[in-house]
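Removed from the display is one protein chain of the complex; every other protein chain stays in position.
Moving on to chain A:
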């Protein structure tokens, strides 16, 4: 397999700042972030000044920037909490975007070496995906692996990868009920693989550690789905799960791939699962409607770009889920608003 060269100027690292003091976060990531351009978006709800150490090539966006760029069309789109990073996606001009939560630091692999998630995400995004047939040795393009006996040759060129979903050691992305039931459960298992999630299979995409090809799927990541009592703990949100399902449906439709697996990040302890449980289980309940909808969703042949697909999905959400819960009506409306905003800001 030929070496993958990362052109640093093709990458933006977008960080949503949910906490104001990013010093230890940025210092921990310095070895891996310092060669890249960073977009830091401050949660508009955050009152304190951001503390960011020097020596990085970065742009910081705050509430006033958001208001200026988005203007009155903000309407149904809220950028508070985890959604602030979507503003970063909006203003980025790069091909690859990588996002990591601000409570994560570099993890170590099973040899004890620090993992560079930036280069692994780029490798995932710039090597083909294989969604139409499962390879039992996982990623066939990585060093030391290949397609196994019985893998059709016509499928070995693969398709482009749109989304790369990384994982987490220590505090895994469990929901509040699961973590509350098993308070000592930490993810200590390093699984040295990345694989393509097959076409038509849905998965829960966690926003904690992701990367995507903005040219291929950028518009598909929308800050559409908010819960009533959404806070700034992942347990209290499902916005990324919603976005991830949209992206997967779109990738399946456009014959793009979604990969899951390495790279890992180390997620630090934060919050209390039982406290989060006291808030409504709204997200958990809504998943029961959301998943069957996305599993059965088929887009029309006339939707040939990610933008087309988002608009079509929004219409389907309104039509098929609107009567189930008003949340879905606003999600659909936000997706449509987002598309307009995306086109305007990115000058398309």
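One rule holds for everything that comes next: a contact is a pair of C-beta atoms (placed from the backbone, for glycine too) under 8 Å apart; a residue touches a chain by one contact, two chains touch by 3 or more; residues count from 1.
Keep in mind that, in the parts below, contacts and distances are computed from a predicted model.
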Per UniProt record, missing subunit out of "UDP-arabinopyranose mutase", "ATP synthase subunit gamma, mitochondrial", "Peripherin 2-like a" or "Cell division cycle associated 4" is "UDP-arabinopyranose mutase"
Missing-chain contact, candidates A:12, A:175, A:230 or A:312, resolves to A:175
Cross-chain touch to the chain not pictured, restricted to A:11, A:159, A:238 or A:335, is A:238
Given A:60, A:145 or A:345, the correct residue touching the omitted chain is A:145
Of the candidates A:197, A:211 or A:297, the residue in contact with the absent chain is A:197
Interface residues of chain A toward the undisplayed chain are 110, 133-138, 144-155, 165, 167, 172-175, 178, 182, 184-185, 187-193, 197-206, 234-235, 238, 240-241, 244, 260, 284, 287-288, 291, 295
